[in-house]
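Got a structure for you, written out below as structure tokens; questions coming shortly.
In this view, the complex is presented without one of its protein chains, the others remaining in place.
Chain naming follows the written order as A and B, and within any one chain the residues start at number 1.
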Amino acid sequence: MWAYAGRRLLLAIPTLLGASIIVFAMVHLAPGDPIAAVMPAESSQAEIEATKRAYGFDKPLPVQYLVWLGHVVQGDLGRSIATRRPVILDVRDSLVNSLVLALSSSALSFVLGIALGLLAAFRQGRALDKIASAVAIVGVSVPHYWAGIILIIVFSVQLNWLPAMGAADGGGPLEYLRHMALPTVALSLIPLGVITRVVRSAALDILNQEFVLALRAKGLAARRVFTHVVKNSAPQIFTVLGLQFGFQLGGSVLVEAVFSWPGTGYLLNLAIFQRDIPVLQGVILVLATFFVLLNLAVDLLQTLVDPRIARH
Amino acid sequence: MAIATALPHELEPVAGAPMSYWRTVAWRLAHDRMTLVAGSALALIVLSAVLAPWLAPYDPNAGSIRLRLAPVGAPAHILGTDEQGRDMLSRLLWGGRMTLVAALTPVLIGFVLGTGLGVLAGYVGGLTNTLVMRTMDIFYAFPAVLLAIAISGALGPGLPNTLISLSIVFVPRVVRVAESATVQVKGLEYIAAARASGAGVGAIMRHHLFANVLGPILVFASTQVSLSIILAAGLSFLGLGVTPPAAEWGLMLNTLRQSIYVNAVVPALPGLAIFVTSMAFNLLSDGLRDAMEIRA
Partner (left out) sequence: MRKHFPLRGGVLQRAYGWVRAVDGVSFDVYPTETLGIVGESGCGKSTLARLLLRLIEPDAGSLTFGGEDVRGASRPRMKRLRRDMQLVFQDPYASLNPRLTMEDAVAFSLLVHGTPRGEARELARALLGRVGLDPRLYGRRYSHELSGGQRQRVNIARALVLDPKLLVLDEPVSALDKSVQAQVLNLLQDLKVERALTYVFISHDLNVIEYVSSRVLVMYLGEVVEAGTADALAQSPKHPYTQALFASAPSMDPDRRMDRPPLAGDPPNAIDPPSGCRFRTRCAFAMPRCGDAPPPLRPVGATHEVACYLYEADAAEVARRR
């Protein structure tokens, strides 16, 4: 099993390397002069050139890439062109906020999703199944940014129960939580739908297997059948949970935009408009790395739950 | 020594051509209630988008500030007006065209390119397979939303760039499904039998592989459409997709966002449109998957 883990880890390295190349290429191959766009309008050509040289933008691209990569491995993601702060600091702060949001939204969607999915599977065809499946398909189809806006309309504008924007810096933990409530719900809708459907489908596959029918015919207690189903659908469920967590971490951009939640998505948005290349590169790279490591962790966890996988 | 021709179960002579697999699929689709409802809704949406130039009562870009944010049910504007006084109904109709094109095209591109690449990698195997799949893995390292935003952010706004960035998101996903299906079919014995008959790679692909592999790929592609709609509109929502003053549902959602304090219903409309369309596609793809199952 450790051989398998080692191999997967090794495979992750070229993937990360490739991802870093893509990140670099994306940002640098974009049209438009990044420096000129960020500097004040009256800057002379000489000033622009000087800034370029200071940031190393005048060297050939492959060299720039290697230089950047070298710094990255040492933990230095450069400095923001707009704010002059080290990128790593901004990324760290925003990552914390995004993680908090992703974790709470995941908790919500995982618990509800698994509950609904299992409910639907065990009551297949009956009213409860239809309701749960309907909820699932609504969840999967709803644009989460729109859901966020609706939530704001209902809970902030009309009812004035919860705040609409930001994370209330300096407001203390209770305020933080109040600000977190709506974005969490908005972000959890699509994963809720996906998880419910996958759990339902996986549980049904097991339930409909002939030997389970045989067990039930023999009068096996409902709880034992339940445990059996849960244990056997666990691998599939784990996979989807991992994927959805990744979605909620990397895909929080839209929700953060709606709620002005100061996470990585927000930072990304800002960097795009300011064409702040170091920040752009840093944020995307960190998120991608996170995602790759997350997938790796999910894969390894899989082999613990389902030993068949590791042996191939 | 006579050979018994009285076999366990008798079949009647086949009158005319039997139902081919695809015909069966079509029949099942036409007889499933949920699919019919979703299909009709979708047909309505697509039709109204296509016929927008003739259906829209007003020019979607013409508006006067005087009439801004008229509520739903206002005398001359049945769905109200937006923050610049433009008629909502017209903008929704025209917006539908934009959103549907921006969402469906990348899925189509993904389907065609992805299938070609995936089947090739799956059938040929070896180094080609490793190269293709590892490259796709690199793109898989990014969550879909992030990748779309990052590429769009780099390329800049505008419809062509949106199409490019979304296609890049979908191709690797389709490649994965196509390769996996191909590898599975390749191992089945009728492929070996075809090779034993002397068939070359081209003949095998054409007659045996594609028909059997297309099914799962089609089902997968259909599930991606709703994601594509949400992504395309989402990009415009962030200002990375279609540019103003064009009408597009995501863009409309963005510009109307500030107005929720004045009028709650009108800003919700574009999102409602995205939601309904997305759900119709999901129901349709569910029906497709059920219809394509091989059963008696």
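The rule we apply is simple: a residue touches a chain if its C-beta (ideal position, glycine included) is under 8 Å from a C-beta of that chain, and two chains touch if they have at least 3 such contacts.
Note that the structure is a prediction, hence the values are computed from the model and not measured.
Shown chains touched by the hidden chain across the complete assembly: B.
Residue B:194 is the one among B:194, B:218 or B:264 that touches the chain not shown. Contact with the chain not shown here comes from a single listed residue; of B:48, B:212, B:243 or B:259, that residue is B:212. On the side of chain B, touch with the chain left out of the figure occurs at residues 1, 3-5, 7-9, 11-14, 17-18, 20-21, 188-190, 192-200, 203, 207-208, 211-212, 294, 296.
Assume only the chains that are shown with their structure count from here on.
Rounded to a whole number, the gap between the C-alpha centres of chain A and chain B is 23 angstrom. Those residues of chain A lying in contact with chain B across their complex are 14-16, 18-19, 22-23, 26-27, 29-32, 137-138, 140-147, 149-150, 152-153, 157-158, 246-247, 249-251, 253-254, 257-258, 268-269, 271-273, 280, 284, 287-288, 291-292, 295. If you check the complex, the residues on chain B that touch chain A are 134-135, 137-139, 141-146, 149-151, 153-156, 226, 229-230, 233-234, 237-240, 250, 253, 257, 260-261, 264, 267-268, 270-272, 274-275, 278-279, 281-283, 286.
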